[in-house]
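Note that one protein chain of the assembly has been removed; the remaining protein chains are unaltered in position.
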Amino acid sequence: MAYRAAQELRDADVVFVGIGLPNLACNLARATHAPGLFMIYESGAVGAIPERLPVSIGDPSLVTDSLAVVGQADIFQCMLQRGLIEVGFLGGAQVDRWGNINTTVIGDYANPKVRLPGSGGACEIAVHARRLLIVMRMSKRTFVETCDFVTSPGHRVNGKSRAELGMPGGGPTRIITDLGVLDFDATGEAVLAEVYPGVTPEQVRAACGWPLRTADALRTAAEPDVSVLRLLREKLDPQRLYL
Amino acid sequence: MAYRAAQELRDADVVFVGIGLPNLACNLARATHAPGLFMIYESGAVGAIPERLPVSIGDPSLVTDSLAVVGQADIFQCMLQRGLIEVGFLGGAQVDRWGNINTTVIGDYANPKVRLPGSGGACEIAVHARRLLIVMRMSKRTFVETCDFVTSPGHRVNGKSRAELGMPGGGPTRIITDLGVLDFDATGEAVLAEVYPGVTPEQVRAACGWPLRTADALRTAAEPDVSVLRLLREKLDPQRLYL
Amino acid sequence: MNKLCSMKEAIAASVTDGCSLVIDGFTHLICFAAGHEIIRQGRRNLTAIRLTPDLVYDQLIEAGAVRKLVFSWAGNPGVGSLHALRRRSEASSPERLELEEYSHFGLLSRLLAGSAGLPFWPLNNYAGGDIARVNPSIKTVTCPFTGQELAAVPALRPDVAIIHCQRADAEGNAQVWGLLGSQKEVAFAAKKVVVVAEEIVSTERIRKDPNRTLVPGIIVSHVVHEPWGCHPSFVQGFHDRDNDFYVKWEDISRQPETYRAWLEEFVHGVKDRQGYLARLETGLLDKLRAKARVCEGVDYGY
Partner (left out) sequence: MNKLCSMKEAIAASVTDGCSLVIDGFTHLICFAAGHEIIRQGRRNLTAIRLTPDLVYDQLIEAGAVRKLVFSWAGNPGVGSLHALRRRSEASSPERLELEEYSHFGLLSRLLAGSAGLPFWPLNNYAGGDIARVNPSIKTVTCPFTGQELAAVPALRPDVAIIHCQRADAEGNAQVWGLLGSQKEVAFAAKKVVVVAEEIVSTERIRKDPNRTLVPGIIVSHVVHEPWGCHPSFVQGFHDRDNDFYVKWEDISRQPETYRAWLEEFVHGVKDRQGYLARLETGLLDKLRAKARVCEGVDYGY
């Protein structure tokens, strides 16, 4: 997943980097095909070049040798809301066919089965980033017909489109899963567009909580080569926190 | 005037310092009875202790050795609008009996006889400072029945009180002139409260463009002693910019 | 004015039962020492506010100090959950914690309004998601120029803010570098500010680099000298984050029994921060101490 996510990043993209796997994908992209990737962390580090894989988005290694460190008001107002962020990265506990994401509760909000961490900056990243990448492992429990709670809005929220809701960002462009990749069609619905080698479309559909449609031209994803795997395992995530 | 204005300042007051005479008065107060005077300049210098009399409120001597230097957004939002400023100091081309001040135009706004610099931070200082001191030389031309333009609001603006207009600051407390001092009565009207030695109430009234009332107990101001005069002339304003 | 005092005195004088409180810091500069002292003093019914309530907030919750949490992301960053918070907020919980939640930008906007002396702050926006639906404090405002509808949140003015910094003078002029989080906004929004510093320096030294001053002493009421007061969080230029502790915390905090035992040993069982530090594994502080990366100074001459 980290490898496939990294492939979505282009050199010189300005990326709003979240904790965990997105961070790993960005570091991989920077170490391979996108050395000019510009990483902004919601903690305030701008143009960071961390020497170690940061465990938290507020790791001190993000500060040392970054291009700028600013308050969070500047990050959210002058970078995100101002429209400077090209790529946002989100994961979550649930996603639906419109790319709505839930990171708040499983069950009823007032009386939840599981209390999750909440939005953090996710809601505004979903609203403002020009391209949004969603990275999540796939199962019927996580890819759901309807999210228990919409923390971060996708292409249609409670029946309304992004345009109707006045969202400046472009919305989700892809969902990168452990089985394949979902793209979004013109109506904003996620469709299966790419499978990993050895995975069948049926397997993907079986792991999806809604009747997943398949794109006309189904792609097969490339496998990471040995050097990339070694980079991930030995250098970027030696503790195997996200692999 | 500088001496009389300085007397209005108390040790530990947080003062929003403007250019020119207010600046001189603050430096005098700091050099005499109010060493703890805390000076904030609209240029962004907080807790400044300038080594020379700053010619401009943006002089580099205000920066060196100040306690903090911040952007103007912080000065206006977090200091002034937040209500941290105890004393503001303003002058102008015209003042009326309610303490409204004009620093914008003489004559009609669209077609002015004289174009003045405009508000700068004066309007918001008048709105927010808890105590406002006005420092102006007195004449029928400057102490007028009605200001040609109200740049900075006093106690009554176009017939409305500060409370009606929702102004958080206390409004003008005194007008310090070259002839004496005007206080404001309960209705917000300026009345003659103090004359300098050798000045008669009649002289003051003759220099005022509205029928100036006299307070019940008229005070006489103390003269600055020789050491203060020497301090002003030799140390604080050796170029006699404001004396 | 010299505002120096001990953590015990600062907390006793500023944090009262039922007050609203921020112990700020975004992963960086989180003053665990202040939280522990609040637990020791037995404060109750606090409204605890922070974008990222973390371990020390969870400890306050477990210790019974908190009635209500105002937040935007509650977890053990990079590791897992806040278990006291989960126990007090999931369906099976007997004594439910009151939660008021925003996104980061939303809660930050409340603090921005508080710090700027405005009654509300506009932001773009909550876009039809469920956060605004379940939180009645998120309303809308219409731009008087474009007619665009924006989100609006009300000003937040916490009773007390506790701000940890690298250095401060005795008047509370506090200098911070590295991650700034929302420390400035929190300090200006609060009614009372406690500054906690790794190092107390002369006012003269503060004046040598005025652009580094994040919080001016005029808004500060107490100054505490508490080196290592942020462990296991970090202080740029002083010590690293104790990542191992964050990882271990997941196990310690998952069961109420081990959680309580930890509080007993490291909070109730010690008198002050010195006592806490003395109980840490030998050599840990040396291991966490920062390797110097000193930048050059700049010229303030004219």
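Just so it is clear, A, B and C label the chains in written order, and each chain counts residues from 1 on its own.
Here is the rule we go by: a contact is a pair of C-beta atoms (placed from the backbone, for glycine too) under 8 Å apart; a residue touches a chain by one contact, two chains touch by 3 or more.
These numbers come from a predicted model, not from an experiment.
With respect to the full assembly, the chain omitted from this view is in touch with A, B, C. Among A:9, A:55, A:69 or A:176, the one in contact with the hidden chain is A:69. Only one of the listed residues, B:5, B:29, B:67 or B:150, touches the absent chain: B:150. Of the candidate positions A:81, A:152 or A:177, contact with the unshown chain belongs to A:81.
Only one of the listed residues, C:79, C:150 or C:200, touches the absent chain: C:150. Per the touch definition above, the residue from B:29, B:70, B:144 or B:190 contacting the chain not shown is B:70.
In the full complex, the hidden chain is touched by chain A at residues 14, 38, 45-47, 49, 60-61, 63-70, 74, 77-78, 81-84, 168. Touch with the hidden chain on the side of chain B covers residues 19-20, 42-45, 55-60, 63-64, 69-73, 76, 80-81, 100, 104, 107-115, 117-124, 126-128, 149-153, 157-158, 160, 162, 165-168, 241.
For chain C, the residues in touch with the chain missing from this view are 117-120, 122-124, 139-146, 148, 150, 152, 154, 166, 177-178, 180, 208-209, 211-212, 234, 236-241, 290-302.
Throughout what follows, only the chains that are shown with their structure count from here on.
Taking the mean of the C-alpha atoms as each chain's centre, chain A and chain C sit 28 Å apart.
If you average the Cα atoms of chain B and of chain C, the two centres end up 40 Å apart. Annotation for chain B: no residues touch 2 or more other chains. In chain C, the residues that touch at least two other chains are 184.
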